[in-house]
Each structure stands twice: as C-alpha cells, then as structure tokens.
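The other protein chains are all here in position, but one chain of the complex has been omitted.
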Amino acid sequence: MSPSAAELRDVVAVQQQFPLLSGVSLSLATGSLTVVTGANGSGKTSLLRLLAGVLSVTHGAATVLGVDLVSQHAEVRRRVGWLGHDGSFYQDLSVRENLVFAATALQRPLDEIAPALERVGLAHRSDVRTKDLSAGQRRRLSLAWLLVRRAELWLLDEPYASLDDEGRRFFDELLDDVQRGGGTVVMSAHDVLRSTSLEPDIVVMAGGRIVEAS
Amino acid sequence: MSPSAAELRDVVAVQQQFPLLSGVSLSLATGSLTVVTGANGSGKTSLLRLLAGVLSVTHGAATVLGVDLVSQHAEVRRRVGWLGHDGSFYQDLSVRENLVFAATALQRPLDEIAPALERVGLAHRSDVRTKDLSAGQRRRLSLAWLLVRRAELWLLDEPYASLDDEGRRFFDELLDDVQRGGGTVVMSAHDVLRSTSLEPDIVVMAGGRIVEAS
Amino acid sequence: MIRTAWLVTRKDLRIEMRSRVLLWQVVPFGALALLLCGLALGPADAGHSRAAPGLFYLVTLFVALLMINRSQAVEQTVGTAESVATLGLDPAGVFLGKTMALTLELWASATLLLAGTVVVLHTSLIGTVHAVPSVLVTLGAMACAGTLYGALSAGNEGPATLLPILALPAFAPLLVAGERSFSAALHGGALWEWWVIDLVALAGYVAIGVLLYGVLEE
Amino acid sequence: MIRTAWLVTRKDLRIEMRSRVLLWQVVPFGALALLLCGLALGPADAGHSRAAPGLFYLVTLFVALLMINRSQAVEQTVGTAESVATLGLDPAGVFLGKTMALTLELWASATLLLAGTVVVLHTSLIGTVHAVPSVLVTLGAMACAGTLYGALSAGNEGPATLLPILALPAFAPLLVAGERSFSAALHGGALWEWWVIDLVALAGYVAIGVLLYGVLEE
Partner (left out) sequence: MNKVTQRLLGPLTLLTLVATVILGLWVTPKATMHDGGGDLVRMLYVHPALAWVALYVSFGTTTIASALYLWKRTRSDTMDRVAYCAMEVSVLFIALTLITGSIWGRPTWGVWWAWDARLTSTAILLVLALGYLALRRANDDPQTRARRSAVYGILVALNVPIIHFAVTWWKSLHQNATVLTVSGKVSVHGSMLWTLLLSFIAFTLWYFWLLRARYRLEVRSDQAMQSHLAAAVVERQREGA
C-alpha cells in the first residue's frame, strides 16, 4: 500500500464550545480520491478545514502528508490546495492580481496563469474585481488557482456547486489529471460523481463523525 | 390566459458601466414556474435581482405584478420573496431572531416560525448565529423564511445548491405547494428539476440575454 | 412607521450588544484620548477644563464615525442587502429606527466620556450636569445626520470611504455649537443660543430623513 | 522573508489604493479635528502651538486604529482567510509586509496632518521639520504594534471589537514619547531621550513580531 496521505484518530475539533467534529478516524492512501457526503451540518466542511490545518485539533491524533497536524499546521497548510464554499483570496483585487499574488507567494511560475485562466474560461474577466464575478466564475477562479498550484493534497468543498455543465465537465477532466499525476483528493459533495472513469472512496458523515466508509 | 406576473421588454441593466443584462424580453404568466439556466456569468442572478427590484432598469420597460419596475421598485420589493446565493438577513442574529425580525416587518404571524423551522430541520439550531451555520443550513433558513412569508412572486437563485438530498426533496415539496396555491416562481438552476410532477418553462440565457425560451 | 422604527432599533441594538464595540472600543479609547490631552496641556488645571469640551466632542466624533460605519456595514454584508430590501420596510421607519439606535449608543458612550472628563480633566460636576441636555440634543442631531449620510454613502465601496467626507462638514457646525454650549455651561456665557442651533438642526434632519430616506433606498 | 514581505506590502497598498480610504477619511477627519481643537482653545496662538503635538498624535491615533482595522479586515472576509492560510506564507514576512504597508500609510497621513498643523495651528515650520524623524519612528513603532495586536484580535468577532483594548495600552507609551519629543522639537527640551524610547520600542516590536507572528496565526 502507498504511504498514507492523512491519518486521523479520534479527532475532536471544537469551535466556540461546539464540537464541529466529534471523533473522526480516517485513513487516506496517497493517490486516492475520497468523496465525503452527509446531511447538511454533518461536518463535511469542518473535516476539510481540519485537514487543511485551518481548524485546530482539540483532541486526538492527526497526521497529514506525514506531518503532525497538532504541532505543525503551518507546514501542512503550505502543501495542501484549498477550494472553499465561498470565494477565495481578496475581493478587492482583480482575478489576475489574485492569481499573481498567490503564485508569487508559492513561487509558482507566473506564465502558467494566463493558460489556466484560458482553460477555466475566465480570460475575458481577468481584470474584473473578484467581488464582481458571478458565483460560478468565482468557483472557476479557484479552479484556475488549483491548476497553477499543483498541490500534493487537494481539499475541495462542494466543487460542483454553482458550476454550469461545461464547468463540471472541466472539473472532471481536472480530477482525472490530478489522479493520473498521483495527487490525493478529498472532496465533499451532495451528488454522486459524474465522471464514470473514477472510482472514489465514499465517506458518509453524520453528527460530526464518520458513520460509513467504503 | 391569466394576467401576467412579469413583463419585460428589451431591458438593459448596467452596473459599474458593465451591462449585466443586455436586452431581455420576457413574459411570465401568473402561477407559472420558470427555470432560468445558462452558462456561468450569463446573467441569471442579475435577471432575478432585476425582477426583485434590487437591480435598477437602465433602458427598457418592465412591469412586475402589475407594478412598474422603473418608477416603483419599493412596491415590487414588498411583494416578492427572495432566496439568494449567499446567506440572508443578519449574520450576527440567531436563526430565530432573524425570522422574528422578518416576520414582524411583514406583519406575518410569529407562531408560524417554530413549525417552519421544524419543517426545514433547523429547530435544533434556532439559537445559533446565522454566521455559524453550515452552507446548507443557511440555505434552509432561507427556505424557512419563504415558508413564513408566502409571497406572490418567488425568486430563487440556485435553490438546490448546497442542499442535501433530504433538503432537495423538501424543496420540491415546497415548490409543489406553492404551485398549487397559485404562486409564481422563477428560479435559476444548472441542473434540470428533480421533481417530475412539475412542468417548468425553461429559459436559457447567454451574454445577458435570453437566447431560448420554451 | 413607528412600528418599523421600533423593530429596527431593537434589531440594531441587539446586533451592537453582541459585538460590544461600545464597551471595548469607546471606553479605552476615551481613556487614552483624555490621557493624551492631559499630557499635551501639561499639569495646569485651568487649561484642562478649558479644553475639555473640545476634547469630549473630538472623541465623541470618532466614536460616532465608527458607529455609523458599523450601523451601515451590518446592512451591507453579502446577501443581507437583498433579503432585507425585499421585506419592503417603510423607509421613514428605517430611518427613525436606525437613528434611534445610534442615538442611544452615542448617549451611552457620552455618559462614560463625561464621567471621564470630570474625573480626569477636573471639569466642574455641576457645569457638566448643566451641559447634559445640550449634549443629548447635539448627539441626537449627529445621529440623524449620520444615518442620512451613511445611507448616502452606502454601496459600491462600502461606507468607510465616502462617509467621512460627506458627514464631517455637516458635523462641524453641530460640534461647534455643542462645544460652545458645553463651554458656556462650564464657564458661563450664552448657553441657549448654541443649544438652539442644534435643536433646529435636529428638527431639520429628522424632517428631511423622514421625507427623503425612501428616495435613497433606490 | 523579505520576498514575502514585499509581496504582502504591495498587495496591501494596492487594496488600500483601490478604496482610497486614506484620502477620503484622513484628510477630512484631520481637518475637522484641527478645526475643533482650534475652537476649543480659542483664538490665541500660543495655546494652539502648545497643544499641537498632542492633537497631532490624537488624530494620528484615530487614523492608525482605522487603518489597522482595515488592514486586518481584508484578511478576514469569508473565504479569504482559508485560501490565504493555505498559501503557507512565511509569518515573519507577512508581519513585516503588513507593518510596512501600515507604516507607509501612516507616514502619508502624518505628512498631511503635519502640514495642517503648520498652516492651521501655527506651529513653527522649523520645529516641525525637526520633529519629523521622531514622528517617523513613532509611527513605525505604532504600525508594528498595530499589526501584532491586529493579528491577536482577529477572529470570531472581527478585529473591531478587541483591537482597541489590546492596542491602546501599548500605544500609550509610544504616543507619550512621541508627543514629548514633538513638543521638545517645537519648544526646546530633551529631544533625544524620548526619541530613543520610540526607537527601542520599534526595535523590540519588530523583533517580537518576526519571532512570534507565526505563533499568532494559530
């Protein structure tokens, strides 16, 4: 078996005295594709935030990409790619400015930005401020960023939401690419995957825990 | 034919010198169900905002519920129900406080709030601040509000997004109810409707215009 | 109208209560401002109490700007603006309600600051008490003006940008009158004349707000 | 570290440029503050220039609080915090970058305000010019402290709430030292001693920030 991309044992994560996660144990193989589903409010977003090192572990043990999540979130954060529910980066900067900022921060080549924008269909909006984009376009900006970024572990929160058919098709392609490149993906979704060529592991959450895993 | 719920003729709506809508003509019968689809950024949200009287008409003629949209948005706003992409009402107030505020504003009976929260499955979160809700729960709050509100014209922007299966089923029920009560509904969506009992009119947008209507 | 006003006032006060800006922001800020002023003027007492009214209104002005900003900001969060707009609230009521909430918040902070001036700047207690009615009216007028200018500046760039340049020149005469009548209460002089200016301004702003606030909400 | 710092500085300045808060907020606010103070102190000139340093720093304090608030607020919008966190920026660089941007903004507003005091409060031009180095250092130290405390107070309630109560006690000594050395520049006295305090504070804050900012970002 490939080395583990993430390993959680009885993780509890509390925020404002409310346990967002109430004891999650999970093991993800490198190169795997995991889809997290579950009812609204069951803790999918919280789990992804935890894996990204943005929500801190209150109890339990957690390792992501071989790094201890409890003591070294900074290291973890640097190595994961994140696509959230809401827009990303700075609302007041334009699409391109945001990507340039992010790419410079991670020392990614800037000349990958233009092709990425082209691929996600945002080339004609590259000078519009992020806050003026439509919901789906904001999503697409995040996808463009993921293209430029090439993370080891991808955490995607409801990536299909607000995307139109073409966008979803494009996302499926992207997923295929990532899988072939050996990247690990964890995504939350309410629908089953569209792409038929991929065989995801399904994890079902309820009440802040995993109730079913295949 | 029933009197028209909305009548747009060559409507152009400009914001920050960008034409969000570039000439929309549309006629909606009272009691109809219309689904607006189209690529990301094609103007679906903008059309709904226009119908709600929140985006102003730059050129063209528009009547909603028999009221002139150009000169009397205030009147229109009072009579439509709105469910937006993002959360609704005040982030710092709790679920119940928000509903009480809205219901009092429109002089709706307060004792409908508890059953509505029960129906959308938010009863156990009624004292949580709106900003702490999960994405789907925020959606459900809007649905609860629509239940309490009972508007003449409902404008729903991607109502299915972020809802889990149960939520979607519930939404379909709601739609059925509204239709039977003679309410008019305009909603945007990227998927086709789930409910098979309803027969929506489909409107396809592209480039800020309607390119196909059935 | 009154019903809406009351509803809006309660809502704004409740939101304010949650964030407790008043307590954490106004009190320490006022304290530091008083301290700085004490320093700038040196240890003599006479100067202190002469500068007190100006200083009091300077700090109040800052607090007022913050509060007006917040009062508009809660309406401008993503999603909030649209959903509240479709409630069709009576604009005159919204104006009165927001003004009322702002007034109450300003009064609360003024009470604290006045106490501070008495303790730290040695203004006479009796004089300060005499100044109270004029302070209340001045702050009421500021709240009215603030709500109006806040609504004017709401929108694309957020209120933070436009509000000061719109509101400050309008606040200036109110503050001048307030400062003069506070001074008069402390050191003698024409107390009423100045007071009347603020009263007239208050009436004027209320009238304009009730009549025209609806025009602003598009 | 330097690379990150530079990146963050440019980003912050660009966002600030877009919203032009500096121009619309600082200029009118400074003008009104000067006006109020001019009033509070009456038409005598002597008093004016004596109060000028305190007033200058009081207004600067307002402006600084507003800017620190904004500087943190842009990081806290929904979605922004997570996506930026996963860039794994070097915390020391972020600290330096945000501080640098704040410092530049404060310097810009200080220039305007100093010009205002010379014109309006009749402080001596030469004295004011002598005070410039000390003003620059003091504002640099304030920016450092502000960035640190801004990050401390970021979180659930937004920086607006907690910031002042955290930052003000730290600002107080800086402001006192700044005010004293400005006074000394204007009216003679121990110019260097106070100046050195601010220099030491600046060095201390930079060191703490570079070492500990990472701890703050969870």
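Details
First chain written, first letter: the chains are A, B, C and D, and each begins at residue 1.
Definition applied: a residue touches a chain if its C-beta (ideal position, glycine included) is under 8 Å from a C-beta of that chain, and two chains touch if they have at least 3 such contacts.
Not measured: the values here are computed from a predicted model.
The chain not displayed here makes contact, within the full complex, with B, C, D.
Contact with the omitted chain, checked across C:Ala177, C:Leu191 or C:Val210, is made by C:Ala177. Interface residues of chain B with the unshown chain, by the touch rule above, are 12, 14-19, 22-23, 41-42, 56, 58, 205-209, 211.
Not every partner is drawn; the one left out touches chain D at residues 24, 28, 31, 35, 38-39, 43, 119-120, 122. Seen across the whole complex, the unshown chain contacts chain C at 148-149, 152-153, 155-157, 161-162, 165-166, 168-170, 172-174, 176-177, 180, 190, 193-194, 197, 200-201, 204-205, 208, 212, 215-216, 218.
FYI, only the chains that are shown with their structure count from here on.
Relative to chain C, the most remote chain by averaged C-alpha coordinates is A.
Averaging Cα coordinates per chain places chain A and chain C 45 Å apart. Taking the mean of the C-alpha atoms as each chain's centre, chain B and chain C sit 38 Å apart.
A separation of 29 Å divides the Cα centre of chain A from that of chain B.
Annotation for chain B: residues touching 2 or more other chains are 16, 85-86.
Each of residues 19, 78 in chain D touches at least two other chains.
If you draw each protein chain as a dot and join the dots that touch, you get one closed loop, with every dot joined to exactly two others. Inter-chain contacts occur between A-B, A-D, B-C, C-D.
Across the complex, chain C meets chain D through its residues 19-21, 24-25, 27-29, 31-33, 35-37, 39-42, 47, 50-51, 53-55, 57-58, 61-62, 65-66, 70, 78, 157-158, 160-162, 164-165, 168-169, 171-172, 175-176, 179-180, 183.
Residues of chain A touching chain B in their complex: 16, 18, 37-41, 45, 85-86, 121, 125, 132-137, 139-140, 158, 161-167, 190. Partner chain D is touched in their complex by these residues of chain A: 16, 49, 52-54, 56, 73-75, 77-82, 84-93, 97, 101-102, 104-106, 129, 142, 145.
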